[in-house]
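With one protein chain removed, the remaining protein chains of the complex are shown where they sit.
Labels run A, B and C following the written order; every chain starts at residue 1.
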Amino acid sequence: MTPLAGYLLLSAFLFAIGLAGALTRRNAIIVLIGIELMLNAANLNFIAFWRYGPNPEELTGIMFVIFSIAVAAAEAAVGLALIIAIYRHYKTTNMDEINSLKG
Amino acid sequence: MLGTGIIKGMAETARNFLGSYVSREHLTTVQYPEERSPQIENARQFPFLVFDGDDPIKGLRCVACQICEKECPPKCIYIVKSKDKRVDYKGQSQFYPARFDIDLSVCMSCQICVEVCPFESIKMDTAYELSTTDRFGGLMADKHQLAKSNEHYRHIHPTDAALSDAALAVEVAKAKAVAEAKAKAAITTTVSPQPVAAT
Amino acid sequence: MNLPFAIIAAVIVAAATAAMTLRNLVHSSLAVAVAFGGLALAYLYLDAQFVGLTQILVYVGAVAILIVFAVLLTRGGEPPEKCIFSATWFWGLLITVAVFATLAWCVMHSFASRRDPSDKVEVTVKQIGDALMTKFVLPLEVIGLLLTAALIGAVIIAMREEKK
Partner (left out) sequence: MTDSLDQIFVTLKHWLLSGLDDLLKWLEVAPPGWSMPLVSIVLSLAPILMVFPALFAITTVLERKGLGRIQNRYGPNRVGPFGFLQFAADGIKALIKEDLVPRAADKVVHFIAPVILVITAFTVYAVLPFGRNMVAADLDAGLLFFFAVGAASELAVFMAGWSSRNKYALLGAMRAIAQMVSYEIPLILSSVAVVMITGTLSLTKIVEAQSTHAGLLPDWFVFTPWGFMGFTLFMIAANAELNRSPFDLPEGESEIIAGYFIEYSGFKFALFFLSEYLSMFALSGLGITLFLGGWNAPFAALDFIPSWAWFFAKLLALIFLFIWTRGTLPRLRQDQLMNLAWKFMIPMVLVNLVAAALWHFTGPGWMRWLTSGALVVGAYMLLGKPQFESKDIGKRTYRFAD
């Protein structure tokens, strides 16, 4: 197995862990953490492909990851703000209990 | 402008910092065990008992009237009145304290005992290094420890001592006058018929 | 496969698994910070110095802190409820296994995974900066706008509503 496959498998496994967390946990914050992990798994893929790609001097992979990190930061800020707003309304962060659109 | 106050403050602290190396005035503290700052005259720590003459116990001015014991807010004074009487400094026959204990660990240095004492016999001392290894027994002072001479009082609080001496002198004078008057009266009552009889 | 990669991979997987399974939310957020740090190490190991350090600065320094704050603001630091997994955990796990199986199958059978590493390139920060200011200037501006909008949005959402 080449190193690239190792990184890709690691990335896939990390994605799976994040997905499992997002799908099975009750707490909204843990779901958000799972989503962050999935984003990071994608970033790892970009870097691995950039490093093992045919023309690394192009910097495309690095650029994508930089933008992706910026987007993830924005996403985390908005997501957590939403969770706090929801908590203020429902007094819970349990996803199973947040089940009505009407306040 | 913003920041001028900060610069002013920094200048002030810099003056303190540098000044502490050149002048003693910038150092308000003293190196305690080696040097002590002089005590002001009105310093007061804990009470002591004044005695006159040479014998600390016989010369005690205290007559065990127990006013201070009653007035003491934290109740740290314990007095046992003597059964017999003896001649006091005024020449009167008085009771004296068989026991006079002050628990200095309880005393709060309020000076009320001094205020109420009619005999100028309890005063405030200036000794403050009373630390001891025995917390209860070590700070329980009996009359032997509490007795200090009037010279000591004059030494630590000259102004107050002068006042109290003057007051005492008046008292003594009054007592003497009373005694003399009494003596005269006694003489006149007992002796006067005789001249009459003589004449 | 070599030793540093194995260590980094083990750290990432262990920390991510811990983050997804631990009961205490604060422990989860600390574990995910470790996972982010491990990923930063992986980037550094892949010669992407700038990205690795940015990962630490943004994820460990900002996102993890944000998560921790959210946990405390929602009283998540207290002992959790009885069951931490949702009612549909079985289906979620099934989907996850299916996704991972597909991905792994693709990785193992793709031509890309048999590729040899290219020659090592020195990517200086200056190159990245030049690229950001010339070729990628439009995405950069868009990201700047997005971040500003997200910041304002987050503040407005999280702001306590005025009681009328």
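As a working rule, contacts are C-beta pairs under 8 Å (C-beta built on N, C-alpha and C of every residue); 3 or more make two chains touch, one makes a residue touch a chain.
These figures come from a predicted structure and were not determined experimentally.
*Asks:* When the whole complex is taken into account, which chains on show are touched by the absent chain?
*Replies:* B, C
*Asks:* Please pick, from C:19, C:68 or C:143, the residue that touches the omitted chain in the full complex.
*Replies:* C:68
*Asks:* For the chain left out of this view, which of C:88, C:124 or C:148 touches it?
*Replies:* Spelled out, the listed residue whose C-beta touches the missing chain is C:124.
*Asks:* Would you mind spotting which of C:50, C:100 or C:136 touches the chain that isn't drawn?
*Replies:* Spelled out, the listed residue whose C-beta touches the missing chain is C:50.
*Asks:* Need a quick check: the contact residues on chain B for the chain that isn't drawn.
*Replies:* Looking at chain B, the ones touching the missing chain are residues 1-3, 6, 9-10, 12-14, 16-17, 20-21, 26-29, 31.
*Asks:* Since one chain has been left out of the picture, which residues of chain C touch it in the full complex?
*Replies:* Residues of chain C in touch with the missing chain: 26-27, 30, 33, 37, 49-50, 53-54, 56-57, 60-62, 64-65, 68-69, 72, 77, 124-126.
By our rule, only the chains that are shown with their structure count from here on.
*Asks:* Based on C-beta pairs in contact, work out which chain pair has the most and send it over.
*Replies:* Greatest count of contact pairs is found between chains A-C.
*Asks:* Go ahead and note the Å separation of the Cα centroids belonging to chain A and chain C.
*Replies:* 5
*Asks:* Could you check chain C for residues that touch two or more other chains and list them?
*Replies:* none
*Asks:* Going by the contact rule already set, what residues in chain B reach two or more other chains?
*Replies:* none
*Asks:* Okay, in this complex, where on chain C does chain A touch?
*Replies:* Against chain A, the touching part of chain C is residues 1-2, 5, 9, 12-13, 16-17, 19-20, 25, 28-29, 32, 35-36, 39, 42-43, 46-48, 50-51, 54-55, 58-59, 62-63, 66-67, 69-71, 73-74, 76, 80-81, 83-89, 91-93, 95-97, 99-100, 103-104, 107-108, 112-118, 121, 123, 127-128, 131-132, 136, 139-140, 143, 146-147, 150-151, 153-155, 157-158, 160.
*Asks:* Would you tell me which residues of chain A are touching chain C in their complex?
*Replies:* Spelled out, the residues of chain A in touch with chain C are 1-10, 12-27, 29-30, 32-34, 36-37, 40, 43-44, 47-57, 59, 61-63, 65-67, 69-78, 80-85, 87-88, 93-96.
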